[in-house]
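And now, chain A:
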Amino acid sequence: MAKGRIEINEANCKGCTLCMIACPQHVIQMATDRVNVKGYYPAMLVDPEGKCTGCAICAVACPDVCITVYRQVSVRQSQTAAASAG
Partner candidate 1 sequence: MAVELMKGNVALAEAAICAGVQAYFGYPITPQTELLEHMAKRMPELGRAFVQAESEVAAINMVYGAACAGVRAMTSSSSPGISLMQEGFSYIAASEVPCVVVDVMRGGPGLGNIQPSQSDYFQLTRSAGHGDYHAIALAPASVQEAIDLMGLAFDLADKYRHLVFVVADGLIGQMMEPAELPPMQPITRRHDDWALTGADGRAPHVITSLQLNAPDLEALNQRLQAKLRIIHDTEQRSTEMLTDDAQLVVVGFGTAGRIAQTAVQQARREGMKVGLFRPITLWPFPEKRLSALADQVSAFLVVEMNTGQMIEDVRLAAGGQVPVTFYGRTGGVVPVPEEIYDAIRDLYRKLQSRPARE
Partner candidate 2 sequence: MTISAVEEKVVYQRPESLSDVPTHYCPGCTHGIAHRLVAEVLDELGVRERTIGIAPVGCSVFAYKYFNVDSAVAAHGRAPAMATGIKRVLPDRVVFTYQGDGDLAAIGLAEIVHAATRGENITTIFINNAIYGMTGGQMAPTTLPGQHTTSSPGGRDIEITGFPVRMAELLAGLTGTAYVARRSLHNVKEINRAKKAIRTAFETQLAGLGFAMVELLSSCPTNWHLSPPEALQWIEDYMVPYYPLGDYKVIEPVQDLMKR
């Protein structure tokens, strides 16, 4: 599965396309079938091959702070702690 994923706040997106251009994995596209409440075509994650790495470059490029970025992160746990937690 994808290492990362993003959630885009479509209502706040102004369709500026800067995230789409910045994304190194090219997994962001602008919607063509809908506009948001302000009349912009919002950006959306299109990642069928699970290429998003959660690098957050899109979020850095976004002037409207529309993007929340998630990433799968390895977490080391000791077995005794896991056992006592269980």
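Keep in mind how these were chosen: all candidates are chains of the complex that A comes from, given by their letters.
Following the convention adopted for this analysis, a contact is a pair of C-beta atoms (placed from the backbone, for glycine too) under 8 Å apart; a residue touches a chain by one contact, two chains touch by 3 or more; residues count from 1.
All of these numbers come straight from a predicted model, not from anything done at the bench.
Touch between chain A and the candidates 1 or 2 in this complex is found for 2 only.
Chain contact summary for the complex, chain A toward candidate 2: residues 4, 11-12, 14-18, 21-22, 40, 54, 56-57, 59-65, 67-79, 82.
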